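Below is one structure, written out as structure tokens, with a few remarks after it.
A single protein chain has been removed from this complex, and every other one stays in its place.
The chains carry the letters A, B and C, assigned in the order they are written, with residues numbered from 1 in each.
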Amino acid sequence: MSYHYQSVLEAIRSDVAPLRRAGSVANYIPELAKINPNKFGMHLRTINGQDYAVGNSGENFSIQSISKVFALAMVVSLIGEKIFERVGVEPSGSSFNSLVQLEYEKGIPRNPLINAGAMVVCDVLIEQLRKPKKEILEFVRLLANNKKIGYNERVAASEKTFGFRNAALANFLKSFNNIHNDVGDVLDLYFHICSIEMSCKDLATAFLLFANHGTVMTTSESILTKSQTKRLNALMQTCGFYDEAGEFSFTVGLPGKSGVGGGIVAVLPHRYAVATWGPRLNARGNSVMGMRALELLTTKLGSSIF
Amino acid sequence: MSYHYQSVLEAIRSDVAPLRRAGSVANYIPELAKINPNKFGMHLRTINGQDYAVGNSGENFSIQSISKVFALAMVVSLIGEKIFERVGVEPSGSSFNSLVQLEYEKGIPRNPLINAGAMVVCDVLIEQLRKPKKEILEFVRLLANNKKIGYNERVAASEKTFGFRNAALANFLKSFNNIHNDVGDVLDLYFHICSIEMSCKDLATAFLLFANHGTVMTTSESILTKSQTKRLNALMQTCGFYDEAGEFSFTVGLPGKSGVGGGIVAVLPHRYAVATWGPRLNARGNSVMGMRALELLTTKLGSSIF
Amino acid sequence: MSYHYQSVLEAIRSDVAPLRRAGSVANYIPELAKINPNKFGMHLRTINGQDYAVGNSGENFSIQSISKVFALAMVVSLIGEKIFERVGVEPSGSSFNSLVQLEYEKGIPRNPLINAGAMVVCDVLIEQLRKPKKEILEFVRLLANNKKIGYNERVAASEKTFGFRNAALANFLKSFNNIHNDVGDVLDLYFHICSIEMSCKDLATAFLLFANHGTVMTTSESILTKSQTKRLNALMQTCGFYDEAGEFSFTVGLPGKSGVGGGIVAVLPHRYAVATWGPRLNARGNSVMGMRALELLTTKLGSSIF
Partner (left out) sequence: MSYHYQSVLEAIRSDVAPLRRAGSVANYIPELAKINPNKFGMHLRTINGQDYAVGNSGENFSIQSISKVFALAMVVSLIGEKIFERVGVEPSGSSFNSLVQLEYEKGIPRNPLINAGAMVVCDVLIEQLRKPKKEILEFVRLLANNKKIGYNERVAASEKTFGFRNAALANFLKSFNNIHNDVGDVLDLYFHICSIEMSCKDLATAFLLFANHGTVMTTSESILTKSQTKRLNALMQTCGFYDEAGEFSFTVGLPGKSGVGGGIVAVLPHRYAVATWGPRLNARGNSVMGMRALELLTTKLGSSIF
């Protein structure tokens, strides 16, 4: 079986190679645009603890929106389902109307995996933690079993300098009283967690939590209940890919989350977690090579949830 | 195992009994409001052809929006993925902005399981079929292995008399040229398929198609490819429950579809299809007893896809 | 003074002549596209009963949305301010969100000079009149002092054949119960009044009502109270030009109403009414030559209300 996974990953690497020039690197902040666009890595880790990898799977990149899953997992481990009084669990539909939706629904973001929802999650983390930035990083390091994971301060600063739409969102949430702390503090935390840098190996290791009933494999520590784990997988399934959640649900058929840094991570409950990285994005902001690689993976393994 | 399923269903019947008075019957058309609100039925059919049932599982009710899945399956069997040039595959977010979304996205409905999308599907069926109403009914009868399934003309007429919002949608689609036939003909077909009456047994039998790789179990006829079947399951997973898709995805964890007649049908790929019926609805239009029954089913069987 | 007005109109005719090829004729219905696009006419009538005219001022054209003012005047003469319980008096902002606005405001159109508002007015006229089409025509003939004014049945039929967006609006209003009669009957009346054909002379004569305290000049019949007349002038001022109300308010500075048939009619209270006709429209649906002619008129006469 181990031989099998490795050969599948190697076949995928060949299959996606022709896509190396397709799409474009995120350039809305200068720091992200500096990346070498031709990278590709993939790492799969099973709940038996076996690792399979190809390409630049050990190289760090900016996880961006993938960090929303870590923030959510941490907040659920701290206050449980109470978080869902301040943020919903439903898909958001197209992004064009995020602001009007927020207005219509009185400042309750549709789900915690869109920007507005993640800001509310950050707001709660500031309330719950003594040293939010430090403790969130420790949480991610624990899940990924890697103490070297850190923030990229230049990326965080760059987001802050150009993140006017996020600042608009945060102030709008505050006007509905769904941000309790200082808007600047919430944005600072939000931009920091987006700037976390990890490798495919780190992400696959960390997301094994969601394939493993909420228990950290390396330490056997139970972070989430089974029900909470199911909730987070369901949320990733329906809300993890912005305007492409339905497409990903079909082509890949696994719960997962993407980031504009080019990373995607997905989970087959009770079996494995897998992360891919390819900086070039399609029009909807998801990695071209990553989407294709994961589609090939579930097709070759026959392991979709559907 | 058979004993197991049957005892689980009986336990569920007891567990949901206290909910018998919770929620209210759909009353937006007089015909639907006439139903006895205290019914409850549930039927599970495995891909091995074994049946388990409790309560009013053999009684007919109005399948309403569940019919959208049949119409979609039929259109996909006829023209394949081409249908997705005229209708999307993404969740629609909240219903409040359906019209503005349609305007913003130039008359392309977000997915085929919302009203606007199902109207486009009906439009294609009128183009593809010589006798649409007759042939769709034959298709449903084939899947359900029951030749007695029929339209309820009074319900269809009642929908037509009061369906001004649907008439607005159809005319709006036509103004974008995404309805090719006469608006009245499309609405007539749409209202008719919503009026189909089936039992839990019929629905579980019919939806086994989606648990069985697109092959009709009773005849071994292949209606959909494996890939098409996966697409439809993914669509049900992300779009099958209006504003409650995320909630259903979490609490039940199966692809499925509900209707305001009080029916819900869900699928565990490669394993079984299950249908429930309870006419009283929650605020979001889904059967109170059905939602709870399915949640209990996947909890007791440990058979969620997550 | 009479010499003065005539010479001003002749100067305007020369001044706007270079615009004869600017803009395009409305072509959303085939019947309207058949018009000779190079026409230009202008007619000014004072409250002293003096007439000044240039160009094709005696030629009939389709008044289209100008008819909304006649329908409104008639409904106000019949039921007074009660009409404003079912339709508002505020500008509608941009047209792009007319449907979402209607949804947000529970089926109450923003004002009676947008399509949705005029449909509600038509609905009331059907309730109030025994033979709505006949009586509305008589009303317009009375105001214009011209018994030959009539509907263009081909234009009305053409609107009906292609008016899917209007059909969507009417059904949407009905779903909010703000249409009491049959949707088809309301649309039939609405399309008919849009198809009325009149000349600049007819329009200037008819609109003198609004310059003359609500009294028909030729018969001294009092149709509207002074307060009602002021209300209608205020509505034309703020809502008479769709997305160009502010622009018209500034460049012309008179209450008025335009139609996609190329007509515009405006009023200087207590002084005169003036109508222009030029079939080519700007991007916002208003006559290019008409807008310029009226701007020149108030500049040359120094007679803006501001």
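Just so it is clear, a contact is a pair of C-beta atoms (placed from the backbone, for glycine too) under 8 Å apart; a residue touches a chain by one contact, two chains touch by 3 or more.
All values derive from a computational prediction rather than experimental measurement.
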Going by the whole complex, the chain not shown touches A, C
Of the residues C:Asn212, C:Thr238 or C:Ser258, which one touches the chain left out of the display? C:Thr238
Contacts of chain A with the missing chain: which residues? 96-97, 99-100, 103, 164-165, 167-172, 174-175, 183
Chain C, residues in touch with the chain not shown (by the definition above): 88-94, 96-97, 100-101, 104-105, 110-111, 229-231, 233-235, 237-239, 243-247, 249-250, 253, 255, 269, 304-306
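One rule holds in what follows: only the chains that are shown with their structure count from here on.
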Are the interface residues of chain A and chain B largely the same numbers on each copy, more than half shared, or largely different? same
Identity of the chain that, by mean CA position, is farthest from chain A: C
Could you tell me the distance, in whole angstrom, between the mean C-alpha positions of chain B and chain C? 48
Mark out which residues of chain B touch at least two other chains, giving numbers and ranges. 96-97, 100
